[in-house]
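Provided herewith is a single structure, encoded as structure tokens, for subsequent inquiry.
We show some of the complex, not the whole, and keep each chain where it was.
Lettered A and B in written order, each chain numbered from 1.
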């Protein structure tokens, strides 16, 4: 069920605060949503820490990163991460960029990160690492123009997550909720995998299991997937922004 | 001393919130209690994050996982973990299912988890790992029907804890408090054991020590065991739900 622009902005604000509260972003990092009515545009806060984002902060961008509606406010430098992925992947409707600590060891070494936890199945079997230096040489490591965003998106390819060398990760999902799930599960999966390696050979999720989980964790929202949204929203103080004003006692 | 249904439900709500506050469960994971008057039934929240559970959320299930009293609310998909263990083990009256991070390295490798901390003695000397793939092939890793719950319970056997490959653990105790103790102690015990392995051979608890501790930590509630319940309840904001309205200054 497609959401309205207002509902999308409302959800995006909640998502910003959830990611901050769950330690996926801090002063930096951001989350966007594709415009529900114009697939050639996306919604993203002005340059502001996610924890502080409010509805009025949300700006609208073309896929090559230009603000529309003559909006002169300072945008995030790295909005091109989002635009690049939306352009490359019409099937995706939300993108997160984060520097979450748990994944970073895998972003500065050659050891591939793999899914080992059921809750992380959506990150996919293959998680490429994009090194900005390969094509762009000495940079600030920030993705600051459309060509860099497109190069990142090419490495992202048909996967769900791409690590960025010395920097963090980008994740793209079919829904905002799916993207949040991956963003929260990814660092936990990385930490557990790293610890487990000390104990001996690690049993990861199989391709068949990832496929089987798609039917459970897929796009459709149900009582199990919305449970996480309700939980995260309440924890970060956004319970009152949920439909109906937040959770009530079971009737 | 057997508790009334009302008291059991009240305690179960507190237990939900304790487990959330102590980071044993998050949006997912759950805790149940066997019905105090009908051993062929158990009590478990509707599909809701434990931190938010209230008395009205508690549903009643048969051991094969059917809601009774024509209750149409969405239940947890994995209620079969609970039913399977209650069916297999008439001596147990409470079950927790959790994805606590500390135990997960032992759930994806072949290294057996053992008790090394006195506070974890109730987890037992043997902690089997159940891999749903062995019998059921490619699944979502979730325990979604009674046959899977029974297979898990068979692996659980006469132990107190079973790890679930790529997923988490289930623990069963004679009382709700005992199950909480194990659920909180298990991840700490796993983290300490993992760290200690780096230092050389590890001295675990002996069978004789586990036996000796049963007399101290057994079923009967006393000032030492209730101290943990009071502490946890106060920390998660449920002090006012304790008998007498919570802790008072020592007289």
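The criterion applied here is as follows: contacts are C-beta pairs under 8 Å (C-beta built on N, C-alpha and C of every residue); 3 or more make two chains touch, one makes a residue touch a chain.
Model, not experiment: these values are computed from the prediction.
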Full count of same-sequence chains in the assembly - 2 placed in this view: 4
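Assume only the chains that are shown with their structure count from here on.
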Angle of the C-alpha superposing rotation, chain A to chain B, to the nearest 5 degrees: 90
Gap in Å, rounded to a whole number, between the CA centres of chain B and chain A: 32
Contact footprint of chain B on chain A as seen in their complex: 116-119, 121, 188, 191-193, 195-196, 198-206, 208-209, 211-213, 215-217, 222-224, 227-228, 230-232, 234-235, 247, 249-251
Interfacial residue positions of chain B with respect to chain A in the complex: 26-28, 45-49, 51-52, 54-58, 73-74, 77, 99, 101, 104-106, 108-111, 131, 133, 137-142, 165-167, 194, 197-198
